[in-house]
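Data first, discussion second: the structure below is written as structure tokens.
Missing here: one protein chain of the complex. Every other protein chain is in place.
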Amino acid sequence: MTVGRFFEDFNIGEKITHATPRTITEGDAAFYIALYGSRFPQYSAHQPAQLLGLEKMPIDPMLVFHVAFGKTVPDVSLNAVANLGYADVRFITPVYAGDTLFVESEVIGLKENSSGKTGIVYVHSTARNQSNRIAVSWKRWVMVHKRDISRATGHNTVPELPSQLEASELPVPSHFKASRDWHRYSGSKKYAADYKVGEIISHGGGITIGDSDHMLATRLYQNNARVHFDGAHMAGKRLVYGGHIMSLCQAMSFNGLENALWIAGFNGGTHANPSYANDTIYSASVVLDNQHLPGNINALRIVTFGSKKELAGCDLDDLADLSLAQKLPEHIVLRWDYWVLMA
Amino acid sequence: MTVGRFFEDFNIGEKITHATPRTITEGDAAFYIALYGSRFPQYSAHQPAQLLGLEKMPIDPMLVFHVAFGKTVPDVSLNAVANLGYADVRFITPVYAGDTLFVESEVIGLKENSSGKTGIVYVHSTARNQSNRIAVSWKRWVMVHKRDISRATGHNTVPELPSQLEASELPVPSHFKASRDWHRYSGSKKYAADYKVGEIISHGGGITIGDSDHMLATRLYQNNARVHFDGAHMAGKRLVYGGHIMSLCQAMSFNGLENALWIAGFNGGTHANPSYANDTIYSASVVLDNQHLPGNINALRIVTFGSKKELAGCDLDDLADLSLAQKLPEHIVLRWDYWVLMA
Partner (left out) sequence: MTVGRFFEDFNIGEKITHATPRTITEGDAAFYIALYGSRFPQYSAHQPAQLLGLEKMPIDPMLVFHVAFGKTVPDVSLNAVANLGYADVRFITPVYAGDTLFVESEVIGLKENSSGKTGIVYVHSTARNQSNRIAVSWKRWVMVHKRDISRATGHNTVPELPSQLEASELPVPSHFKASRDWHRYSGSKKYAADYKVGEIISHGGGITIGDSDHMLATRLYQNNARVHFDGAHMAGKRLVYGGHIMSLCQAMSFNGLENALWIAGFNGGTHANPSYANDTIYSASVVLDNQHLPGNINALRIVTFGSKKELAGCDLDDLADLSLAQKLPEHIVLRWDYWVLMA
């Protein structure tokens, strides 16, 4: 299994059961707080979570995502040239300490590149808990090396991928209540009605990354892609796992999005430029949409950016235009488009 | 909430409920051991804690303190120029894995500085558990920027702060027993009667700090002060959270204070000089007082120093004089005056 799969090793419709199911514990949850410093109350204490109708504090959905994603790496992306994108990411059933994740992927698309050297693999991955309920499902596509560049595979199947989740199709956890008393836990009275579409929110001071930080994170997720760990192989510059940047930005986003209660799904995510140790990451968000859901719940569509330089002045103003732009400037390392639930 | 409060935003008597209550778990406790390497048996295993009359191993009071302190940072000290001091710190009810801390602060003093640019804010902070019992309470004062230096506030209220806790007023946990069988867990038979007032104890080899260590710690405590995280902002030198040094010194102090059973309170604490990554911290303590409490419990007043150079010879001998001195030499980064219970 050391070498991973090449493009030729995938077949449309194939289902891959990924190795190493994972019981997530309070130990993982504490470690996650230490990695990012997130201050969202619902992942920090039982009582706020219970105000939302949850049984106790859930595992942060981003920790669930990283662990589930990590399981797919040995089978899907060990030979990846690049992770090209995510779509249709849905957080369906909250995960609690003690739950076990079992992850599988279905190959939903294969397209050989015109160079003949690589191909794009599209997978639909699903993480289920021990009761067979879906915790999170997602689609992603990666560029993978071919084993034999002299033989064309003829693969040319590109699945239809939604450019966004509609607010009406967002999963809402069972018994979920969007409480208007949330400010006593979050410290902010800015609720959904106070956010304007187009509003730009700076999330404040940056966080400098160290190699130990991102490697501890990526190992916690049991993601074994060599580029993150082998400094000799990478000429001294280990690549930071893109999800690490997402979680850093999510944690910083508490400054300005204090009342975000639950990440319901991602519309997409782009790791626009690589990050390395000693980069300082700043974050800011744009409110792209603001919708009512049944049960007095609101859904805000947020695009959160991670940047290697502090976002102020023009750089901050530009984010509205960059929310849906094709090309992103060099200092932007992450553009992440997702829905949060809010009262 | 990004910008934090300025001096003008505080009012005498105001009570601030801090955001993000925190359930402390076995995950936090394990992480704390990894950060400092503390070998005190009562925080390492259930059986020693039960010999003390506790139900199981408590969370290290210093971890409780850091988490509780971290909650106050966004409201109290995000715009702090300096943390000036602590007084009257009392550890009242032990915290166990699964307990949740809720933290609030009352503004007990406000004094504008003569420069007109800053003022001193005095707060009395209290962390309660889910049963509304006080886990720890403390007073601290910080120098905070004014928003508008052109307008005087007229604030000139300085609260009375005790220079020390009397032994007779130290909180002792319910059912606490100071066992004389403790040496079978601690490895040392040096009990309270064997410590002389004025005795100086070197705690041995030092520990070198890395940026990842102190940032992981400070994030675990959900303390979001920018100076600890943003290397670009700090010209590459992220400031180590002062409490990180306290915990390093506490862990080292097991060499020589093996039978310290419980930190009952602090008389005061001074972060005399800043610490940065690559500093190696050494520690030594002076016994300032030794008192009998009811129930065959003794209380030792200890002043523990953290130093950037190894403490030997004159530097060690000088500590007795420095225990209560106004001015501290440059290599001293911490002077911490507290009471421990011992058999």
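For clarity, chains are labelled A and B in written order, and residue numbers in each chain start from 1.
By our rule, contacts are C-beta pairs under 8 Å (C-beta built on N, C-alpha and C of every residue); 3 or more make two chains touch, one makes a residue touch a chain.
Everything numeric here is computed off the predicted structure, so don't read it as measured data.
Residue A:D230 is the one among A:E55, A:E166 or A:D230 that touches the chain missing from this view. Within the complete assembly, A:S212 is the residue of A:T153, A:S212 or A:Q291 that touches the hidden chain.
The hidden chain makes contact, of the residues B:I12, B:A45, B:A82 or B:I149, with B:A45.
Interface residues of chain B facing the missing partner chain: 25-31, 33-41, 44-48, 57, 97, 184-188, 202-208, 210-213, 216, 255-256, 258, 278, 280, 310.
Interface residues of chain A facing the missing partner chain: 1-3, 17-23, 25-28, 30-31, 74-75, 97, 100, 130, 210-212, 215-220, 222-224, 226, 229-233, 238.
Here is the rule we go by: only the chains that are shown with their structure count from here on.
Each chain gets one centre point, the mean of its Cα atoms, and the points for chain A and chain B are 36 Å apart.
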